[in-house]
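Every protein chain except one is present and positioned as in the full complex.
As written, the chains take the letters A, B and C, and residue 1 is the first residue of each chain.
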Amino acid sequence: MSSNPDDAPAPPPATAGEGAVSRQEFDALFSAVRTWGRWADADRGAWNRVTPEQVRRAAALVRSGTLVPMARPWDTAPGPDNNKPALHYMSDLGDVEPPEPATHKDFIAVDYHGKAVSHLDALSHIAYRGQLYEGRAAQECIDAGGARFGAVSALGPLVTRGVLLDLPTVFGVPWLEPGRAVHAADLVAAEQALGVTIGEGDAVLLRSGSLRRRQERGAWNTGAASAGLHVDAMPLLAERGIALLGGDGDSDVRPSPVDGLHSPVHALAVAAMGVPLLDNLDLEALSAASASTGRYEFLLLVAPLNIPGATGSPVSPVAVL
Amino acid sequence: MSSNPDDAPAPPPATAGEGAVSRQEFDALFSAVRTWGRWADADRGAWNRVTPEQVRRAAALVRSGTLVPMARPWDTAPGPDNNKPALHYMSDLGDVEPPEPATHKDFIAVDYHGKAVSHLDALSHIAYRGQLYEGRAAQECIDAGGARFGAVSALGPLVTRGVLLDLPTVFGVPWLEPGRAVHAADLVAAEQALGVTIGEGDAVLLRSGSLRRRQERGAWNTGAASAGLHVDAMPLLAERGIALLGGDGDSDVRPSPVDGLHSPVHALAVAAMGVPLLDNLDLEALSAASASTGRYEFLLLVAPLNIPGATGSPVSPVAVL
Amino acid sequence: MSSNPDDAPAPPPATAGEGAVSRQEFDALFSAVRTWGRWADADRGAWNRVTPEQVRRAAALVRSGTLVPMARPWDTAPGPDNNKPALHYMSDLGDVEPPEPATHKDFIAVDYHGKAVSHLDALSHIAYRGQLYEGRAAQECIDAGGARFGAVSALGPLVTRGVLLDLPTVFGVPWLEPGRAVHAADLVAAEQALGVTIGEGDAVLLRSGSLRRRQERGAWNTGAASAGLHVDAMPLLAERGIALLGGDGDSDVRPSPVDGLHSPVHALAVAAMGVPLLDNLDLEALSAASASTGRYEFLLLVAPLNIPGATGSPVSPVAVL
Partner (left out) sequence: MSSNPDDAPAPPPATAGEGAVSRQEFDALFSAVRTWGRWADADRGAWNRVTPEQVRRAAALVRSGTLVPMARPWDTAPGPDNNKPALHYMSDLGDVEPPEPATHKDFIAVDYHGKAVSHLDALSHIAYRGQLYEGRAAQECIDAGGARFGAVSALGPLVTRGVLLDLPTVFGVPWLEPGRAVHAADLVAAEQALGVTIGEGDAVLLRSGSLRRRQERGAWNTGAASAGLHVDAMPLLAERGIALLGGDGDSDVRPSPVDGLHSPVHALAVAAMGVPLLDNLDLEALSAASASTGRYEFLLLVAPLNIPGATGSPVSPVAVL
């Protein structure tokens, strides 16, 4: 990686129109990356790749001992990219339960899937053609009582090697423009520029710079336009055997390049590959820290709430540098 | 530590009546363990003790790479020890947002302080004589909009050495009976029996076995009777410079031995020492794992949700063995 | 009606065992009382009986102008008869939004069906053998987005004649014991004793005295044992053409006398007859007021919240005497 913008690979042009994928092509992709039937503990999907050996290797990556949190603040205000604001109310200001000591308490609530809260998608979050990961019928596994397959409570915590693909740094731009599709070639370029190679059991975090753009330009409807992965990048990630995919968006480029599918990367990652997703991270501090050390790998911790039957969880992922 | 119950120190008798502490004695204790004015970043209290060096040492503790989660399941059913049940509702069963892919979503809510959900108490949770940690006036720092001092969002994540004081194992009993006070001498006995010494920046986790008792005997009102620390144990923990205190209860023995105070250990730890608390952990798996390896120290990760102004957070702490 | 207990009809014996109804008998009953296909505006079921003429007659019942509310207080504490406590948090204590003036605000939440909150059951609340009222398939009408048939928002408000069947007064007892089944003969006895005849478009409110019992004896699990209607009383109510059925319980006697059905009166009233139910009323004040005037009829108002797709609503019904 170079800090000289002149050395940066040229940012590719926007993909409007170009890169369109038919439903038939998508279905072929889906079959190609599918890992159904591979693990006894199917609920955990690709997290089965994270063996104790992988955890030990991740721990061995710790150098400075600096912690870098990645969770965005709980957002209670609606906006163009937050149509389901989180709730936070004080339930005791020291005046409800008797002192001493005085206790201050609060109530929190959130419909966490969406565009604003940092969260993990468990395997029950997504079904394609009626099937969850492992080919389980969504209708038989999920009802108003929650998910009986692919719940976040089946995942448990994750400690593994995290890899930051800091694309604006790679391309020498402040951010990828909304709608910019990230292709396999971009991932390979990022690996080379940043000096890191994605491997088995890794958590891959894609930085598009959307949060920096939001800070400078204001919020926009990210459901309509956001930078993210094109489906043609998924075979590479499948081949490498990643355990987790995340980013400062929700991984999918929007508008979707696939005919009739609003979130094709979700379908491939979660339903075909068994790879949970980390959405809406704040990767700004990690980008700065990585730039200063020149290292784009680190120990990554993800500890979802233990909610039986939930399709995911708000989380506060942490990088240990 | 010995696996032979005959070698175990005799379990001390119950403390009913015995060990009573006057308010005056408590106030002297409070002054003695107080660390106000010590850190520029006062919101983080004793977490300031966890330096990058401490993080590196914790990472070096990893041996097998086994992860042991400690969060109890999100409990939506009321009971004698759960008077504020958590909420979990499905907000989309693939029939609200249009496919493809189908998306399953859920809404979660909880007033998390209490007896049932595993959670972290931030420094704004407790005030004694009107003062939060650092002597900050509670009324000036906390209102219906949240806490402006001592919020969980100021804490961020924690990675440090965790130490399990597995008292039932030490004493050769299945659990400590509700009401059993844990004194300084018990902590010292545990250190010796388990071969571990509490030090600067450590997270101390106390296992009373209450969860095992709950499984075998059924739930009871833990607010009325629970095993936990007597205030006389706090000077030892203050002297050792701990960063975090937690357990399978809420750290306080109940009934309280201190005249007029319902939660004296909360007051000492949070308001005097700046030590956040971890309440209601499930330490059963960690107990079994530690017994099998004979090691009672490990890398501990705590990653609270990033909720501005919140007095704590539900958490899923993880031990990496 | 007489205030002399000696004149009261003898309270019938408990029905344990006696009165058992087979599933086949129930299905015959269901067919017999069914009113499917009767109204163009099927969502409103038996509320179609409440014509403007019926409203005018109800208004003409007003004598003293006294209002008698019937809603129990919003119950935020769990208990043997409240396993889904309501929530109430202050969201502004004059310290969130800027003054002047200072504004105080609150957040309320409830999963209102259950045993504790006074609420209305709309026609989408109950399906029998997969069918809602009018024979609509539940699976086609209700999903995670709400009910498209039989929602409370389709009902709107109700003003009609209310009739109080004050059974403890009729039988000269402080309350009906939990498990006491109310049969058709009891309804007829009540009409005669109280001097009122149930007619077309009426709202029938059954008082069992359960709230008085709760106040004197403490709360109990009303899901296991409560006084209420035996299914054999429903043909009489069907014949009379009632519009609404309610009470201080949830109308069903428990344990259920019908083999394999937990709430047979719900099935008959809501799914067969299109009669919404009013559950968990406080009828104590209405009982006292009616006793003092000797009149057991009044103008009744029910104004559910206008929640599109909801299966009912918390309500505060009011009698105008």
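Please note the rule applied: a residue touches a chain if its C-beta (ideal position, glycine included) is under 8 Å from a C-beta of that chain, and two chains touch if they have at least 3 such contacts.
Here the structure is a predicted model, which is why all the values come from computation and not from measurement.
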Residue, one of A:A20, A:A144, A:A185 or A:A288, that touches the chain absent here: A:A144
Listed residues C:A46, C:L87 or C:V163, member touching the removed chain: C:L87
Among C:S64, C:Q192, C:Q215 or C:T293, residue touching the chain not depicted: C:S64
Absent-chain contact - pick from C:V21, C:A46 or C:V110: C:V110
Touch with the omitted chain, as defined above, among C:R72, C:R212 or C:R240: C:R72
Missing-partner contacts on chain C, residue numbers: 51-56, 59-60, 62-67, 69, 71-74, 87-94, 98-113, 118, 124-130, 138, 142-147, 153, 156-159, 260-264, 266-267, 271, 299, 301-312, 314-318, 320
Residues from chain A at the interface with the omitted partner, ascending: 77-78, 82-85, 87, 89-93, 95-96, 109, 111, 143-145
Touch list for chain B against the chain that is not drawn: 87, 89-91, 93, 107, 144
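By definition in this document, only the chains that are shown with their structure count from here on.
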Rotation, 0 to 180 degrees and nearest 5, that superposes chain B on copy chain C via CA atoms: 180
Interchain centroid distance [CA atoms averaged], chain B/chain C, Å: 46
For chain A paired with chain B, centre-to-centre distance based on mean C-alpha positions, whole Å: 30
Two or more partner chains touched - positions in chain A: 87, 89-91, 93, 107, 144
